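A short worksheet on the structure shown next.
Selected chains only, in their assembly positions.
Each chain gets a letter, A, B and C, in the order it is written, and its residues are counted from 1.
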Amino acid sequence: MADTPQAVIDERVKDVSPWRKALIRPELGGIIGTVAVFTFFALLAHDSGMFNAQGILNWSTVSAQFMIIAVGACLLMIAGEFDLSVGSMIGFAGMMIAIFGVTLGWPMWIAILVTFAICMAFGALNGVIVVRTGLPSFIVTLATLFILRGFTIFIPQTLERKTIIGGIREAAEGDWLAALFGGTIGRPFFQWLGDAGVIGVFDRGNRAGEPVVNGVPMLIIWAFVLIVFGHILLTRTRFGNWIFAAGGDAQAARYAGVPVDRVKILMFVFTAFCATVFATCQVMEFGSAGADRGLLKEFEAIIAVVIGGALLTGGYGSVIGAALGALIFGVVQQGLFFANVESSLFRVFLGVILLLAVILNTYIRRIITGER
Amino acid sequence: QAIDDDLSYIMVSHAPDSDAWWNTIKNALNLAGEQMGVNVEYRNPPTGDLADMARIIEQAAASGPDGIITTVADYDVLAGPIRSAVDQGIDVIIMNSGTPEQVRELGALMFVGQPEYDAGLAAGQRAKGDGVESFVCVNHKISNPVIADRCRGFADGLGIELGSSMIDSGEDPAEIKNRVMAYLNTNPDTDAILTLGPTSANPTIQAVEEMGLAGDIYFGTFDLGAEIVQAIKDGTIQWGIDQQPFLQAYLPVVVLANYDRYGVLPGNNVNSGPGFVTADNIDKVEELAGEFR
Amino acid sequence: MEPTVKPIVSMKDIEKHFGSVIALNGVSVDILPGECHCLLGDNGAGKSTFIKTMSGVHRPTSGEIFFEGRPMSFADPRDAIAAGIATVYQDLAMIPLMSVSRNFFMGNEPIRRIAGLPFFDHDLANRVTMEEMQSMGINLRGPDQAVGTLSGGERQTVAIARAVYFGAKVLILDEPTSALGVRQTSNVLATIDKVRKKGIAVVFITHNVRHAMAVGDRFTVLNRGQTLGTAERGEITPEELQDMMAGGQEMATLEGSLGGTV
């Protein structure tokens, strides 16, 4: 086996041009879409401020939100399941933080940690029910969607007689853990950029002289960290291989010794984790938790993931692709505002992009995997 | 509270479960129920679908209460069920939205509230007086026809076309914030911002703060909440239109209970709003914002 | 069947019921180290079910399994793999959407530590995969080619190469040649021979008597959930085996009943 002539391998590899090989990858659809979307808006809205510092921060923040939940949804979808309760989980998590931190007055870091624990437990419950009963995750998580949303409205209603609980920012003042989810970083650098004239400064109002962008929001940092984590987990670790295997063919994976049930449950937990990160950043930034937060976010996450090239039935996809899908989603959504397009048409655009993306991705996937 | 006559009233709103503003209504309703010694119930269509609301009014009528308190969010949809209830012998009071003519036509006892369009109109006139010539209306529930009336009224009060001034902001705070920022960036000559409730107001406050426009841009909002009150104090928001939801829920219960017990009835509709809450009169509001104010 | 060599796996009176289906009805087989034990039988005879109880997929309804003399009870395939029983399943344990090298190392991913953290060692995986596949006579475009683009025979070969590579003490092959062309079949049979000579026990399931005769040391025939006994090479002719598999006497009766057309 050691005397295998390396030449033979090289000879075969030449069959496919390196160019084509580099091109044909799961993220290709996402990359093409991203380029198309940016070109489109560069032409349509180049003079609208969409591509100055403030504009970039604008669509980056929206995209980062989508990315955070898309990473969880992506890994879960690759593991062969999906989760419709993400949106309700976001509302629920925010409300729990508000109730623990404001209504009950616990230190914010305890409130956040306990909320993470509760939400991840719900995620695990989703997973355990799906794995144990063999029911489709669509149904199980649809039930969770309703149950969590019900609690999100019922609990504050009963405890506080309101469905928006504010004062979270004040309660989180100076908390070490809360600081990880709210605020911005890199302020001095942006101040310097502003002074140097690279980015604009406010020329009126009470912040005149400050740069228009005064730092990178923690939300974007979280999105970045989760994408890197998800990408490395998926492509560079043993567990990542198990995720692919569990979604590709659970039975075959089980035979090969992959602990499929554990993988799926953990992915449900991770999805819940991402939803809770989203919720925590949101309540820290906006200072209040509302019972209607996160509506329809589950669909937005799934759409971003599917635009990014993942297969709805599992076993195939890429975190980078999902992130690009989220970027496309965010840029299109905000770009239409910059381009001054009637905003209710956004949904029509979204539907059309989804269809086109999924057809393109199917084509690319068939080339890669030799599906019939 | 020895009166033991077991009166029961049902309030049917048009708000989805999660609409925060209606909490004040619920709280005031319960308070009035306690104070008057009557049973009160609050019902609403979970998704805010007005057709579902019509069913709930029918259902409320079927359960035979002594009175129903409801809104006329859409006269076409709700007229039938409300009229049936009235004809069935149930006393009905219209609150929040509707017009005096509609109330009369439906045979309801009275109206307590603030017609959405009129409130918008009044706000628009006030803004016009303050020199506003263009505005953006942040609509967080584009598909709900009721609150869009506020934008239309505002535009008419200013005497300008609504045009593309109403933006579909979605309900996610970050999206609202960033869409407002995007709009203001592309339309830098916008004079005023109108938000339609705490859902859109809170992120918008942050948007103008972040853009350094706080206090600089004319900013008015409907309905109050803790953040809005704070922003009024800070000078970020010029005024909040307070339709005093407390009264909209509290008064009908009191009126109905007294009507049923003693046959007394005020002779007129009550306009609970629009009251403009500004930095000058904010203090009392502050304490109870979101709960009773 | 003299007990000179201690069996590595010994299955005693295995029964397996699926609801009302009795798939195995008391089967006892010993597997000796270094032998190629052929399991033959008609479709539905219970061959796959039998080896699945051996490899931890099914728990037997009753009966005992001894591995290297100790009673064993595998909770799931992972345990069996850890103990040294590698299996190539009939319903190919390959995932078409994944690359060859990921499939090759599925469940046995090589780890390289970077800064103390365990990472999937792709370089090692790719190199090993290319080498092993070459040595089985399959030229890949590259280790990241998806298994879905391989022919059925090529996939089967990957599965076998994988099992061989992870060098188990017992290698179970469930109809490994059924999707293969003749040339690839000869390769597999040669591999079985090689593996056996390393002292590894091979359980080889087939319903092709010629393939069995080519490499088998002992032959067990299953019929409708029961064993018709184990024969050693030389004790039995291909024709006798064929007869046993097809139901022997019963077939003869059948041919008679078709009324002289035979």
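Heads up, the rule we're going with is that a contact is a pair of C-beta atoms (placed from the backbone, for glycine too) under 8 Å apart; a residue touches a chain by one contact, two chains touch by 3 or more.
All values derive from a computational prediction rather than experimental measurement.
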Formula for the whole complex, using the labels of the chains displayed: A x2, B x1, C x2
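Rule of thumb we're sticking to: only the chains that are shown with their structure count from here on.
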Nearest-to-centre chain - CA centroid comparison: A
Geometric centre distance via CA averages, subunit C-subunit A, whole Å: 43
Centroid distance [mean C-alpha coordinates] between subunit B and subunit A, Å: 35
Centre-of-Cα separation between subunit C and subunit B, whole angstrom: 73
Contacts with 2+ other chains: residues of subunit C: none
Subunit C partner contacts - residues on subunit A that touch it in the complex: 1-2, 4, 8-9, 12-13, 15-16, 21, 232, 235-238, 240-242, 244-245, 248-249, 251-259, 311, 315-316, 368-371
Touching residues on subunit C, where the partner in the complex is subunit A: 55, 57, 76-78, 81-82, 87, 89, 91-98, 102, 105-109, 111, 118-120, 122, 130-132, 134-135, 139-142, 146, 148-150
Of subunit B, residues touching subunit A in the complex: 16-20, 23-24, 26-27, 142, 164, 167-168, 171-175, 177-179, 181-183, 185-187, 198-199, 202-203, 206, 211-216, 225-227, 290-291
